[in-house]
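Below: one structure, written as structure tokens.
Right after this comes chain A.
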Amino acid sequence: MMWDFNSEKPVYIQIMDEIKARIISGAYQAGQRMPSVRELAEEARVNPNTMQKALSETERQGLIFSMRTSGKYITNDEQKIAELKSNTAKKECEVFISKMLKLGFSKDEIPTIISDIIHNM
Partner candidate 1 sequence: MLGKLIKHELRAMLNKFSLVGIIFLVVSVIVRIMTLFEDAMEDSFSFMMSFVFITSVFVIGLVGLNFYALFSSVTRFQKNLFGDEGYLMHTLPVPSYYHIITKFVAGLITWIVSDIISMISVMIAFFGASEITGIVKTISDLFSFIAEYPLKSFMAFILTTSSYCALIFLCYLCVSITNFVPKGKGAVNALMIIGAIIVNNIIMSIITEFLANSEIDSEITASLIYTAYFAVVAVVFFFITNRIISRNLNLE
Partner candidate 2 sequence: MGEILKCEGLCKSYGNKEALIDLNLTLESGKIIGLLGPNGSGKTTLIKLACGLLKPTKGKILIDGMEVGTETKAVVSYLPERNYIPLWMTVENIIDFFCDFYKDFRKELAYDMLKRLNINPKDRIKTMSKGTKEKVQLILVMSRNAKLYLLDEPIAGVDPAARDYIMDTILTNYNPDASVIISTHLIQDIEKILDDVVMIQYGHLRIHGGADDIREQKNMSIDQLFREVFRC
């Protein structure tokens, strides 16, 4: 699995985004045990300190919890995950919709365009 980062945004934030994306998509299951900081850093090819910072932040946001001896786990809190899902969906849509509005599409046109495209996917 190749993690891809750009250099303009802080790397730790990009790592957090990727972890959240994996939680949402189910690649990381609720309650699943996470690999060690070292292993994750190796996989993502980032500095272990940066990975540590990202995991700490994600933990602070309640999506990860640690057990003293056995490492870090994805939260079991289904509601939290659902919240994350809907917040992320909302954000992605807002970005898309404001872009479309800027391009001149109206609020009524947009849903039709979307359903057409999804229908054909």
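A word on the picks: all candidates are chains of the complex that A comes from, given by their letters.
In this section, contacts are C-beta pairs under 8 Å (C-beta built on N, C-alpha and C of every residue); 3 or more make two chains touch, one makes a residue touch a chain; residues count from 1.
Since we're looking at a predicted model, the values are computed, not measured.
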Which numbered chain among 1 or 2 touches chain A in this complex, counting any copy? 2
For a test of understanding, state which residues of chain A touch candidate 2 in their complex under the given definition. 5-13, 38, 41-42, 45-50, 53
